[in-house]
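The complex appears here without one of its protein chains, the remainder shown in place.
Take a look at chain A:
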Amino acid sequence: MGQAGSTTPRDELAALGAWIETTPDAELRRRQQSAEATFRQLGITFAVYGESDASERIIPFDIVPRIFLADEWERLSVGLVQRVEAINAFLHDIYGERRILAEGVLPPDLIFGNPQFRPEIAGIRPPHDIWAHICGIDLVRTGPDDFFVLEDNARTPSGVSYMLENREAMLRLCPELFRDFHVAAVDSYPDRLLETMKSVAPVGVAAPVCVVLTPGHYNSAYYEHSFLADSMGIELVEAADLVVDDDVVWMRTIAGRVKVDVIYRRIDDDYLDPLVFRPDSMLGVPGLIAAYAAGNVALLNAPGNGIADDKAIYSYMPEIVKFYSGGDAKLPNVETWRCREPQALKYVLERLPELVVKLVDGSGGYGMLVGPTATKAEIESFRAALIAEPHRYIAQPTLALSTVPTLAAAGLAPRHVDFRPFVLTGSKGVQVVPGGLTRVALKEGSLVVNSSQGGGTKDSFVLMDNGAGAQPSHPLQSQTQSQEQVS
């Protein structure tokens, strides 16, 4: 809960301190193991790319929740809504009029030379003009009121199942915390998502049929796909279950064909329709883009969204937000050097050991240099790569990320975290789900929170008050109760 390096808890969170103090370490550990056992049983696993054994792993879970006060959350929400509205406006513009280029706000080659700008879908208007229905905006904190956006995820952000399952586990294992804190519920997420899906159905469809389209069970996020379909009460389909005829999408069912109006697709653009994107795709639905272009189906999120969350575009987000909202971005960016610019490249090459360098088209912590913890050899190999292809890289300062108490091998210890809240946009507006995915770098001192690089997750409590009055009246008693409940 503190700033970088600080281990003193904030006053408002005294109740959490009391809970940690009065709950024996062994008990916390036992609960953590119980949660992880459940996750393993449910199959909430992921595969690490590039490992030869490629075994399925669970993402480690930390039992100590991270807490946001109501005031903090309010400020964050306002910034998130502004950002996501700007992302939608940007996508609408860049695949349409391109006003932002005409007015010289962005260099055109940044868009037209970017593989994430998809000429194949230029000119298509999605139903209700909404592009980024589900956004996961990655935030970091460096001070009490200093949140920065690290990354916008406007394609098919994953992780929401962790938000829901982590909460489920906390409710079961630490019910006393929900009495001590007035925590906003997240379990309405599937309802909100379904409502969002229905709201963007093509105009005139009275009772839209919605489905989740998955690439299949080999995908690392398959659990999430099935979990979401299941909790929304809609069909989970693969490409072979869908057929496009006469520019209309149909689902094959045992009772015959059913017309499909809204598809939450968890397949990347490249694989969505072999007639338009990669012809070798076996995961896609031939004709899907034609049905979409004809306005007969809504795709969440819209194809082509990668141009909004590309790391090269990221550095221009403050200008993009200002251009569409008319005001300054309420959530700032992390300072970013665009290595495509010679001055910036020079600066970056001089300071590699201090900086974080990222591939503009990389993700999951791959293709990334964390200067302060890198070896000399790693730094030199990045130096060579930067000189060879500067346009592929951006660099950022190594941030003094906030830490939160985390159960480490040697007891509670501060660990660095980031945060991914989920923002839904439907035809009735933008909403921020009061919660999110806190990712924690479990290695001491590490700043890399990606699950593929040894990161874990923890529950994120959004309080409905500011913590005042949330002191536990009988901390010992509540602890005893919880032990009875879980033993």
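Simple rule for what comes next: contacts are C-beta pairs under 8 Å (C-beta built on N, C-alpha and C of every residue); 3 or more make two chains touch, one makes a residue touch a chain; residues count from 1.
Please note the rule applied: contacts and distances are computed from a predicted model.
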Per UniProt record, name of the chain withheld from view ["Anti-sigma regulatory factor", "TAT leader-containing periplasmic protein", "Transglutaminase" or "Peptide/nickel transport system ATP-binding protein"]: "Transglutaminase"
Touching residue (missing chain; options A:E74, A:D146 or A:D246): A:D246
Residue of A:P274, A:P405 or A:G435 in touch with the missing chain, whole complex considered: A:P274
Among A:R31, A:R66 or A:R118, the residue in touch with the chain that has been omitted: A:R118
Residues of chain A in contact with the chain not shown: 108-109, 112-113, 115, 117-124, 243-247, 274-276, 279, 286-287, 290, 293-294
